[in-house]
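Only a single protein chain was left out; the remaining protein chains are all shown in position.
Chain naming follows the written order as A, B and C, and within any one chain the residues start at number 1.
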Amino acid sequence: MAKIIGGVGTSHVPSIGAALDKGIADSPDWKPFFDGYIPGKEWMAEKKPDIAVVIFNDHGNTFFLDRVPTFAVGVADHYDPVDEGYGRRSIPSFEGATDLSWHFVDKLVENHFDPLVCREIEVDHGLQVPMELFFGRPENWPVKVLPIWVNTIQYPIPTPQRCWEMGKVLREAIESFPGDERVVIMGTGGLSHQLQGSRAGFINREADEDWLNNIANNYEKFRDMSREDYVEQFGSEGAELIMWLVMRAAMDDKVDLKMKHYHAPASMTGAGMVVLENL
Amino acid sequence: MAKIIGGVGTSHVPSIGAALDKGIADSPDWKPFFDGYIPGKEWMAEKKPDIAVVIFNDHGNTFFLDRVPTFAVGVADHYDPVDEGYGRRSIPSFEGATDLSWHFVDKLVENHFDPLVCREIEVDHGLQVPMELFFGRPENWPVKVLPIWVNTIQYPIPTPQRCWEMGKVLREAIESFPGDERVVIMGTGGLSHQLQGSRAGFINREADEDWLNNIANNYEKFRDMSREDYVEQFGSEGAELIMWLVMRAAMDDKVDLKMKHYHAPASMTGAGMVVLENL
Amino acid sequence: MSDAQIPETPLFDRKGSIDGYRINKMAMALGDPANREAFKADEEAFLDRYKLTPEQKDAVMSRDWNRMVAMGGNLFFILKIAAVDPTPITAIGAAQAGLDHADFLKQRLGKE
Partner (left out) sequence: MSDAQIPETPLFDRKGSIDGYRINKMAMALGDPANREAFKADEEAFLDRYKLTPEQKDAVMSRDWNRMVAMGGNLFFILKIAAVDPTPITAIGAAQAGLDHADFLKQRLGKE
């Protein structure tokens, strides 16, 4: 059986990738943000996972409104970065963890989930940026990836409770996988931000800190909140935080909060991360 | 609230449409098949539904293997017939029941289903043929449609039990819909057939008759069978019968079996239909 | 969920998805470099190709982000229009908040 070596929650703000591309990660604006990720990178380097499961949303780059999947799972052998309007970024393609992906799809359907199964598809900053934050800019990524897309764009978006249930199936899939791969689970998105409407620019530092402090061992409140609660507390796009629940649900009931980091704003977003380990 | 006026189970074999296109519906090969549908057409004309919910699978015409949805729901304002390799058939476009579609999508997601939501999409014989069998070849279809696609091509296909659960949500959606539309539910596919492997041409007349006799009021056995059971008893493509379960689950526990019809083979398939009404 | 009423917060539900379909489809196409060139070369012709209404065309061509969003433009799609200019996302935020850019950065994001 494969092994979950830890769970990461992290922002995936596109400006993070842009800051790296422009070489301004050491500027006064960005340095405090990136510095907070150094221990996360060290942790990852030490843990040496073989596979990263990345839960993220597409941002109108890969899926159009003609066909919106509630959940999609990648089973491709590779995933290229998609052109988001600025040209394709020069970062390596991501190799797919195809065997684990198909196994996960089998488990999902058995457990009454209804994924869109994707074999030829590109990935946007939602997957790219978390990989860069925790693995840097290697020549080749040191892990294979299993991408899980969650619709957070067009309503109805899935409920936080459904995301939680998916995390349980993810754990079952990893633990029943015939192999000895080491797997890290990365729930991405958020923290608080709002890009649309006259409340644009809304950031809720207090709610963000509460989230980072309590997602490890007081997650019940977050698991039980409604979609409306998420939008209200974290902003319309901050509702992306429901994707951290997939990661959290795949971990043990009690976990070790190894590290956390918060910085606001990154672009228009409260940004940060946690690293969790099972005890 | 909208009203379910009945449930139909029917084959959707493409050769049925081809026979109509070629004008050979009265040939000795086809007449007995089409004659059996006359009472069904009369029933439909008398019941005058406003909306037809059609549950069917795509046959490699609309969805490719790059992105396979377990369940897809149409929310489009219209659905054109797709070119299946012989040119687009000259039958009218299907108008979408958009309001009920979106309402159903809301209910599905609330109830922890994960549909692919489709707004710009074409439909193949899986939807076309049932419409022709029950509504003939009118200048314009007398109903709007709500298409539901079920993956029956690439494994894992959804379980019969999951299809059953979807039918429950469909009923809830129709009954909570603010409107007085009359809705007919058409579960399509089957009956027994196998197109692939050395068992190609397999037809199981006994199992088909048992299905038609018992789907009305002894459905439990069918609801509880595994996917493997379906393939074994009805053939690899006969497993399409799981889609009738969505219709059956949306009806009352006890129903009136108004009519049934069986003919084999239609092309390479056991073919037929039932019409059910709530008591 | 579709009637959620959170102050100053439009949710992109069926209404936005239906109303904004053409704007968003046009904007999505700007993910392709060839389409970006066509857009830059003759913006109006490009918008016509996607059958935008006169109102939609006007909102896009005058970069009226607020109106684009009100007409169902979803930010993630229309950001690809912004990418062509380029317009910073904070300017789009400021337009929607009804603030000038400096005030927006200060009041909403706490930047001096």
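Keep in mind that, in the parts below, a contact is a pair of C-beta atoms (placed from the backbone, for glycine too) under 8 Å apart; a residue touches a chain by one contact, two chains touch by 3 or more.
As the structure is a computational prediction, the values presented were derived from the model and not from experiment.
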item: Touch partners, limited to displayed chains, of the chain removed from view; value: A, B
item: Sole residue of B:Phe33, B:Phe94, B:Phe202 or B:Trp244 that reaches the chain not shown, by the stated touch rule; value: B:Phe202
item: Among A:Tyr79, A:Trp102 or A:Tyr262, residue touching the chain not depicted; value: A:Trp102
item: Of B:Met44, B:Val82, B:Leu100 or B:Ala271, the one touching the omitted chain in the full complex; value: B:Val82
item: Residue among B:Glu46, B:Glu139, B:Asp180 or B:Glu228 that touches the chain left out of view; value: B:Glu228
item: Positions on subunit A contacted by the hidden chain, ascending; value: 75, 98, 102, 106, 109-110, 119
item: Positions on subunit B where the hidden chain makes contact; value: 15, 59-61, 64-66, 82-87, 153-157, 194-203, 227-228, 231-232, 235-237, 264-265, 267-268
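Methods note: only the chains that are shown with their structure count from here on.
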item: Centre-to-centre distance between subunit C and subunit A (centres being mean Cα positions), rounded to whole Å; value: 25
item: Centre-of-Cα separation between subunit C and subunit B, whole angstrom; value: 40
item: Subunit A-subunit B separation of Cα centroids, rounded to whole Å; value: 38
item: Where subunit B touches two or more other chains, by residue; value: 106, 109-110, 119
item: Touching two or more other chains - residue numbers and ranges from subunit C; value: 1-2, 14, 17, 21
